[in-house]
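Here's the structure we're looking at; comments come further down.
Only one protein chain is missing from this complex, and each of the others stays in its spot.
Our next item is chain A:
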Amino acid sequence: MEKTWNNKAWFMVLPVLLLVAFSAVVPLMTVVNYSVQDTFGNNQFFWAGTDWFDEILHSERFHAALGRNLVFSFIILAIEVPLGIIIALNMPRKGWGVPVCLVLMALPLLIPWNVVGTIWQVFGRVDIGLLGRTLANLGINYNYVQNPMHAWFTVIIMDIWHWTSLVVLLCYAGLVSIPDAFYQAAKIDGASRWAVFRYIQLPKMNRVLLIAVLLRFMDSFMIYTEPFVVTGGGPGNSTTFLSIDLVKMAVGQFDLGPAAAMSIIYFLIILLLSWVFYTVMTNYDAER
């Protein structure tokens, strides 16, 4: 087909360009600006080149936070995805139970993040929290303020409580979109419960699962508010994830250069991992 050239058409793109510029490009460029320069205030800047990037990439502190974040994302994905599927499979498909379950499931998602953090911070306290007191009364020496393992346990349980609903709702949407005929055919074919799951439900949930995994991965990799409220990144640095570390560096220490470099590296890691997830899962999907 012959292409029509019309230079005036570029004006049509202008509004979007402006919007993207102000919402994304300009703020991002500020970060890029900081990441390659050094400043001592008074609006005086000195060229630093890739020094900050070198520093971050070779920093043990960054490696540790990155490692913690990867482990955290892996654990919560490994728990939330199967758990979400199981809950979605067992939710009612019709009747009064549907709205009840949906509302119950949606509740945690509606609570602001810092409130979730506060809830669990209080819930887990040994002196007044329901969870903390109960565990203490059972003779378990639980204290998330001092014990890193307990802090991790609390943060993970909190994330599962907060976000499994998202996986459940997405899977449920995938499940209810399966026409009845599939279940009827499976009955006629004499399929077992497992076969129905493996050959009908799982393939039909494929796409929503991809979205669920992507969203949960990105969110958990960027997690900040809840662990910040509950543990403040401690005890020690044991629950200092990348974003908490970043804020400490940028706001706490006012190291704008390294913080900017870290932001960019952080952003690229999320982009890269999300792309890997997406490619792997869609390829797997196409192969089958």
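Criterion: a contact is a pair of C-beta atoms (placed from the backbone, for glycine too) under 8 Å apart; a residue touches a chain by one contact, two chains touch by 3 or more; residues count from 1.
Definition applied: contacts and distances are computed from a predicted model.
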(message) So one subunit is absent here. Using its UniProt record, which name fits best from "Benzoyl-CoA reductase subunit A", "Sensor histidine kinase MtrB", "Carbohydrate ABC transporter ATP-binding protein (CUT1 family)" or "Phosphate transport system permease protein"?
(response) "Carbohydrate ABC transporter ATP-binding protein (CUT1 family)"
(request) Just name the one of A:F45, A:W113, A:W161 or A:F182 that touches the chain not displayed here. (result) A:F182
(message) So one chain is hidden, and I want to know which residue out of A:P108, A:P148 or A:P203 touches that hidden chain in the complete assembly.
(response) A:P203
(message) Suppose we count only contacts with the excluded chain; which residues of chain A make the list?
(response) 179, 181-182, 184-185, 187-192, 195, 199-200, 203-204, 288
